[in-house]
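Got a structure for you, written out below as C-alpha cells; questions coming shortly.
On to chain A.
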Amino acid sequence: MISIKNLHASVEDKPILKGLNLDIKPGEVHAIMGPNGAGKSTLGNVLAGREGYEVTDGSAVMNGKELLELETEERAREGLFLAFQYPVEIPGVSNLEFLKASVDAVREHQGKDALDSVNFLKLAREKVKAVNLDQSFLKRGVNEGFSGGEKKRNELMQMMLLEPQLCILDETDSGLDIDALQVVANGVNAMRDENRSFIVVTHYQRLLDYIVPDYVHVLADGKIVKSGGKELALELEEKGYGWLENGEA
Partner candidate 1 sequence: MSVFQTQQLAALEQAQPLNWLADVQQAGKAAFADTQWPTRKVEAWKYCSLKTLGDQGFDAVQPAAIADAEQLQAHINIQNLDASKLVIINGQINLELSDALALEQVTLFADANADQQAIIAERLNAARQQPNQHLFNDLNDAALQNGVLVQIAKNSRLDKPLHIVSLNTGADAAYAVNSRVLVELGTSAEMTLIEQFASLSDDADNSFTNNQTDVRVGDNARFNHYRLNMMANAASFVGTTRIDLQRDANYDAFHLGLGSVLTRNDMVINHNVGGSHAEIAGIYVPQGKQLVDFHTCIEHKVAHCTSNEVFRGIINDEAKAVFNGRIHIHQDAQKTLAELSNKNLLLTNKAEINTKPELEIYADDVQCAHGATVAQQDEKARFYLQSRGISAADAQVMLSFGFINELIDNLKLEAIGDWLRPVLAQRFGREQLFSAEQTGDL
Partner candidate 2 sequence: MNDVVNPAAADMPNQEIHQRIRKEYAAGFISEIESETLPPGLNEDVIRFISAKKGEPEWLTEWRLKAYNAWLQMEEPEWAHVEYEKPDFQALSYYSAPKSMADGPKSLDEVDPKLLETYEKLGIPLHEQMALAGVAVDAVFDSVSVATTFRDKLEEAGVIFMPISEAVHKHPELVKKYLGSVVPQRDNFYSALNSAVFSDGSFVYIPKGVRCPMELSTYFRINEAKTGQFERTLIVADEGSHVSYLEGCTAPMRDENQLHAAVVELVAMDDAEIKYSTVQNWYPGDEEGKGGIYNFVTKRAVAHTNAKVSWTQVETGSAVTWKYPSCILKGDNSVGEFYSVALTNNFQQADTGTKMIHLGKNTRSTIISKGISAGKSQNAYRGLVKMNSGAEGARNFTQCDSLLIGDKCGAHTFPYIESKHPSAVIEHEATTSTVSDDQLFLCRQRGIDTEKAVSMIVNGFCKEVFKELPMEFAVEAGKLLEISLEGSVG
C-alpha cells in the first residue's frame, strides 16, 4: 500500500521527522504512538501535503506512485484520506455541497461518472445515519458550529463516503467520550477490508481496545524507535515512553 523510506521533514526549518521508515501492506492497521512533540501529527500532514511542512529527504510511494511529488488534491484522489485532529470550519459552504464536490473529484479521477444528485443524496443520508449524526448536518456549513465530537464523526462520515485506500486517523479519539469513541471505532472497523489500510495516530492506548491494530509503532524524536504487535500498546500504557527515549530499541 505505502512504503515510506528515510522520511525527513521540517517545519519552519526545524527538523521534525528525521528518517522515518514504515511499510504498510493492504489490509493492515498500523497504530502510531509516541510522546508529545514526537512528530505524530507531522507524519499525517506531510503525507497529505500540507503547506509549510517541507520534505527534506526520503520518499513515500503509494501504490507505485511517489506521493511527495503530487499536489494535495491529487494525493486525495489517489485514495489518501487524512481525518483531521482539528477539522476547520467553513461557514457558508454546506456539508452537502462540499461532499458532492469532493466525491465528484475523486470519481472523475477514477474515470467514473459523477453521481447524480438523487443517488448522491441517498448515499449521503445513509452515511450520516451510520455515524449517528442528524440528517440536518448535511445542510449545515462544513463543521460550522459542530461540537468536537460532531466534527470527528463528520470526518468519519466523509471517509465512508470517499472510500479511500489509505486512511490516516490523526488523534481522532482525542476529546471523545466513550460513546462517541465507539461510534468512530465501529465505523472504522466496518471499513476494514483486505484492500484498505489504516494509520491510526493516537496518544491513548484506549482507542486500540476498539480498533485493534496489526502493528504498533513508537515514534520518538522523528523516528520509529520501536515496533511490535498490539501488546506493545499495553506495555507503553503501563511504562510510559521514558524507557525508549534513548533509542535503545
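Just so it is clear, a residue touches a chain if its C-beta (ideal position, glycine included) is under 8 Å from a C-beta of that chain, and two chains touch if they have at least 3 such contacts; residues count from 1.
If you want to know what made the cut, all candidates are chains of the complex that A comes from, given by their letters.
These numbers were taken from a predicted model, which means no experiment stands behind them.
Peer 1: Number, please: which of 1 or 2 touches chain A in the complex?
Peer 2: Among 1 or 2, contact with chain A goes to 2.
Peer 1: Of all residues in chain A, which touch candidate 2 in the complex?
Peer 2: 11-12, 16, 36-37, 39-42, 45, 48-53, 71-73, 75-77, 81-82, 84-94, 97-98, 101-102, 105-106, 109, 141-142, 158, 162
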